[in-house]
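The complex appears here without one of its protein chains, the remainder shown in place.
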Amino acid sequence: MALTTRINADDVAFLLIDHQSGLFQTVKDIEVPTLRNNVVALAQIAAIENIPVITTASEPKGPNGPLMPEIHENAPQAVYVGRTGEVNAWDTPAFVQAVKNTGKKKLVIAGVLTSVCVAFPAISAIAEGYEVFAVIDASGDMSPLSTQVTLARLQLAGVIPITTTAVISEVLKSWQHKDAAKYAKALSMVMPNYQALIESYYKAQEVALENK
Amino acid sequence: MALTTRINADDVAFLLIDHQSGLFQTVKDIEVPTLRNNVVALAQIAAIENIPVITTASEPKGPNGPLMPEIHENAPQAVYVGRTGEVNAWDTPAFVQAVKNTGKKKLVIAGVLTSVCVAFPAISAIAEGYEVFAVIDASGDMSPLSTQVTLARLQLAGVIPITTTAVISEVLKSWQHKDAAKYAKALSMVMPNYQALIESYYKAQEVALENK
Amino acid sequence: MALTTRINADDVAFLLIDHQSGLFQTVKDIEVPTLRNNVVALAQIAAIENIPVITTASEPKGPNGPLMPEIHENAPQAVYVGRTGEVNAWDTPAFVQAVKNTGKKKLVIAGVLTSVCVAFPAISAIAEGYEVFAVIDASGDMSPLSTQVTLARLQLAGVIPITTTAVISEVLKSWQHKDAAKYAKALSMVMPNYQALIESYYKAQEVALENK
Amino acid sequence: MALTTRINADDVAFLLIDHQSGLFQTVKDIEVPTLRNNVVALAQIAAIENIPVITTASEPKGPNGPLMPEIHENAPQAVYVGRTGEVNAWDTPAFVQAVKNTGKKKLVIAGVLTSVCVAFPAISAIAEGYEVFAVIDASGDMSPLSTQVTLARLQLAGVIPITTTAVISEVLKSWQHKDAAKYAKALSMVMPNYQALIESYYKAQEVALENK
Amino acid sequence: MALTTRINADDVAFLLIDHQSGLFQTVKDIEVPTLRNNVVALAQIAAIENIPVITTASEPKGPNGPLMPEIHENAPQAVYVGRTGEVNAWDTPAFVQAVKNTGKKKLVIAGVLTSVCVAFPAISAIAEGYEVFAVIDASGDMSPLSTQVTLARLQLAGVIPITTTAVISEVLKSWQHKDAAKYAKALSMVMPNYQALIESYYKAQEVALENK
Amino acid sequence: MALTTRINADDVAFLLIDHQSGLFQTVKDIEVPTLRNNVVALAQIAAIENIPVITTASEPKGPNGPLMPEIHENAPQAVYVGRTGEVNAWDTPAFVQAVKNTGKKKLVIAGVLTSVCVAFPAISAIAEGYEVFAVIDASGDMSPLSTQVTLARLQLAGVIPITTTAVISEVLKSWQHKDAAKYAKALSMVMPNYQALIESYYKAQEVALENK
Amino acid sequence: MALTTRINADDVAFLLIDHQSGLFQTVKDIEVPTLRNNVVALAQIAAIENIPVITTASEPKGPNGPLMPEIHENAPQAVYVGRTGEVNAWDTPAFVQAVKNTGKKKLVIAGVLTSVCVAFPAISAIAEGYEVFAVIDASGDMSPLSTQVTLARLQLAGVIPITTTAVISEVLKSWQHKDAAKYAKALSMVMPNYQALIESYYKAQEVALENK
Partner (left out) sequence: MALTTRINADDVAFLLIDHQSGLFQTVKDIEVPTLRNNVVALAQIAAIENIPVITTASEPKGPNGPLMPEIHENAPQAVYVGRTGEVNAWDTPAFVQAVKNTGKKKLVIAGVLTSVCVAFPAISAIAEGYEVFAVIDASGDMSPLSTQVTLARLQLAGVIPITTTAVISEVLKSWQHKDAAKYAKALSMVMPNYQALIESYYKAQEVALENK
């Protein structure tokens, strides 16, 4: 019964749900720029590996606002599926069909709000036999308490909570990857302090060689 | 074994337990106005959908204080069941009978304190075969630590923790709902920043049309 | 040199600056509903005492959004002064003239952001000989660190930081005030837990009389 | 598989482990006076119901310090079992024997540190078929992170985390209890703000009757 | 201009203002039991040294609730001065007269709320030439932000913020004091962890002597 | 004595001190990406207004690491002054000379660590008659406590603490500025949530015009 | 299904993964010195009991930096296994072989980052039938949110979260252990406040004997 499944580049689809400018204003469990960077990094990794990406938005012509444009900019293969009002994207037949079309049985889901836009389709997908990962820090909710509650609910449903860094690292698998440099850049965007680490590293080497 | 159940307007009853003015003073895991707004929003949604609501209070003539009046004001169908001292509302036969009378097998429970007034009847109801959701942010407890502990206990018992926003959204199902405007108003009360979002939206549109 | 000045209903004007729906989304040092309630309470007290209120907004047709309508709704005497792009309202001659027109030498200033929209005119007013109070919790800024920094700057400039509760209480002066009930209502909106306190109080008395 | 067991006055024993003055200095997840009050309240309730209490201490003649005296002062029936160095009290045969002697199959365990002195015997007892509750706020650990980790471990082992307030309330069952007043006093010690609530209540009634 | 004044047992009066059960429910910058203990400790020290204590309450027959009884219980010399509605106790002539009657020019003030009930009379007293200390942790306010703001205001007015421990220690002056044991007991109530420290100390000594 | 000075584009120089990749790893009072963005925004504003910028680094060939390159990239007029080991940049004659060469008497200083690299030259400059602003959120220190302590020291020295947003806004003065769009972009980088606000705004307008 | 397994000195191996100086800079859920001390203590205990220790590092010649040297200094039996780019150490055949060579079926894993370097091999090991403990406070991650998410994932996989103190205590088993003094020293390094406790203890005894 232990959930020990791993994500691989060729067996997974990314569902990025309701990352909209208006909804971002309601997010209080993570800084919005951090959240946004994490979503961009997922899109970039999907682009490298040609992982299917499905986006959707909730009432994007109303106060919820437009989808953040960086997803489609970074992952050209991403497919946008409109909804006709359904809160749970899994209640939109076209959305479920898009998921089926990918042929993948493992789903990585992120979105805003975690407790609604992520939790609902995640749980629905579990009920239909998918393996589901919820990327909590590429999602956002209205308070740390909401996130804590939602994590507990996801656990009970068998949805696996995961971080952006872990998703990227599971897909990367090895630094011998031919696109390792792109992964390093994505991780550097996601991990505070990593950019400075790299700068220090190259400077130290430069100094060493100068002084030799 | 995964708990993937969903709430629907026609298969659920709301149990709102011991939301009393005195007990509110002991709540430290959430701001009292936020807690109170969340309870009101649940009552409003119940009213829209005619979801059965059962309220009860613990020793309302003593220091625990009177039940917050907004529940019955907002949900006229709510039924109040008095207790004769039982801490666990499920130990009051009239309360259990009232639940049975609703004919529903899914229960959404909120109350003060979460660790006692919510956890006890939630666990008792699970033991009798109900599916139970505990609305953590329409409930309150005496410290964040208490809430953390209680969440763990609820998980072990198979009670599903949930947020107010998620309850409302699960019941709403689609923005094509005939009472979507009422839901928007309820969510706006529950979600910090949403009211300002709507104001900005309409102002931006007004400006756009003026400038045309 | 000690700043021991007091506010009185007849010697003060309220300047409410840039309380706009868009700017509210950038506020992170206080919950937006709390901030908004505090501003409303100031408007209500101003209405009771006919204290001059001057409002202004920064680029209200752009993303900063419209002024919150509750101020003018609650304080009909409030005067709105438009600006033509000036960040510091005190750089707008019409604004300074409006202040002069009040004939008051004590100014209570609140606004969003504290570090800019409050601090700038507050410091400018000090430089021109006014006594100035900055209502920190009827204002908002982008982080607790910003607020801490701004408090230090205001102190150095001789601007007196104050809370909404303190402003209302200084104006009230005595519970024998003919409008004491209105003040109690305003304070109840501003002070978490106070509403429940009042409910408990009256219930306890009702019980006592019933049981007699 | 859902853990829905309840505590009753006649089917439970309390194990209070290593509540020692020296160990208290290492506690950082709860204020020491709060922790100590919670332990005292458990002892008082045990005294009322004659619930078996077993205490033990780890190296009480060394820096860990003496057992807090209030336990035995409040619960005269408590039995102290010395250990000969065992970290896990369940590794001390006399301790296990003392538990067996109570004839109870439900154990309520509290102690310092939660991650060691509570978790070890709790897990050992589960392994031998007991139902075990760990009272997290009558226990203490060296950081909030330790507590979070330990809660997760306890959940995996099937140990039920619980709060002091919940233990007392489960044992109380009904305010018609003949010793309800003693329970109220114990809860008032455990619940911040409750003492003031009671004072306000009686004052309000007194005023009502005076004014009549 | 540096404020280097010290408190001595014979040149100071204590003003304890509005420590009322109802107002305690609005306090969020300090735990209520801690606040209450700190006030009791001040009363005990005043009793030892016969320092004049003046208490007062704001509308004690309304929801603000009764004065905490421990002050007068511990400091029998304390004088209660009723008010007829004045928010600022210094606006009550009988209160100012009571202060004058003490003949002291240094005032130690504590109360609830800090931003109102402490700040107002503190600033008024400064304006009349007193040296004033505000005991921030024997006072309470509605949020940490309120406290931060009020500290800044007090500084500008020349009111010296101080802790309960510092007040007691300044009065004590030397552990050769004939009532040193009473001071130790008061400090032990005020300082978390100190009680356990003393227990450990005596146990260690007892063990040392046994083992000799 | 009140410090009411304002910054203007033509009377100020920016001193950016020791923003080095290694030192960034020791910063704990602000997120490093936020800190870095704030420094970049200052450089951009300096470029727009041709405000003199002086940079310097402490032992950039050692573990402190290289200066962040974005400063000189964004502000081509910036002058780098090397030091020969001095901790306080003001102890380096070439640095003081560079400051004098600007001819400005108002200095805006930011750097890492605030308590050392900002505080030392800020205080030295005050001692020589400059007016000095310390940009606390374009600086970093090793703990929130360090920042709190340093703010207090700066206040005593007459150094004015300020935020990045306030510096930019004081220089901007009016949205009629010919480079207002560049300022908006800089502020959007500095202020969390502002980017999303702008996106929502334009989408709302687009929808309004479509629907017309 | 309850996970009640215990660690014993002779049935466990320690896997210490990617404790590298560069990665330490990205750790934000625990103070780096604390994390490092905890790892040292595990190494010391392993040395006492001759528990197999396997270390590995991720790209130690790049910005991730060198392995902290204290592990091999304290546990001479530790075996270092290089990787050829694999993120998940369990994907390195030599690493898995090293684990198999120990002959142990219980694994205690710590590393940086928890969500990647600990979680991946922990889950992989579970999948192959090992019992796995993840030492959360001898590991580090980039935010408290990451840790919270990772704990939930580990629970779902059946990995047991544990603290350093608990690992040491489970191995110690009894203070009659012949190397009890070494354990006390290790625990004193891991537990804040314990060193001072010991100092106080011996001083108190010394005083008692002097005074006799």
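Per-chain numbering from 1; labels A, B, C, D, E, F and G assigned in written order.
Definition applied: contacts are C-beta pairs under 8 Å (C-beta built on N, C-alpha and C of every residue); 3 or more make two chains touch, one makes a residue touch a chain.
All values reported here derive from a predicted model rather than from experimental measurement.
Student: Sort through G:G22, G:P52, G:P121 or G:P161 and give me the one touching the missing partner chain.
Tutor: Residue touching the absent chain, from the options given: G:G22.
Student: Out of F:N8, F:N101 or F:Q148, which is the one that touches the chain we can't see?
Tutor: Here the residue in touch with the unshown chain is F:Q148.
Student: May I ask you to list the residues on chain G that touch the chain which is not drawn?
Tutor: 21-22, 24-25, 31-33, 60-63, 65-66, 68, 192-193, 196-197, 199-200, 203-204, 207
Student: Footprint of the hidden chain on chain F, which residues?
Tutor: Residues 1, 22, 25-26, 28, 58-59, 62-63, 65, 84-88, 91, 113, 115-116, 119-120, 123-124, 126-127, 141-143, 145-146, 148-150, 152-153, 155-158 of chain F touch the chain that is not shown.
Student: By the contact criterion defined above, which parts of chain A meet the unshown chain? Give residue numbers in ascending order.
Tutor: So the residues of chain A touching the missing chain come out as 197, 200-202, 204-209, 212.
Operating definition for what follows: only the chains that are shown with their structure count from here on.
Student: Report which interface contains more C-beta contacts, comparing D-E against B-D.
Tutor: B-D
Student: Taking each chain's centre as its mean C-alpha position, how far apart are chain D and chain G in Å?
Tutor: 30
Student: Any idea how many Å lie between the Cα centroids of chain D and chain F?
Tutor: Each chain's C-alpha centroid was found; their separation is 54 Å.
Student: Indicate the residues of chain C shared as contacts by at least two other chains.
Tutor: 1, 22, 25, 62-63, 65, 148, 155, 158, 192-193, 196-197, 200-201, 204, 207
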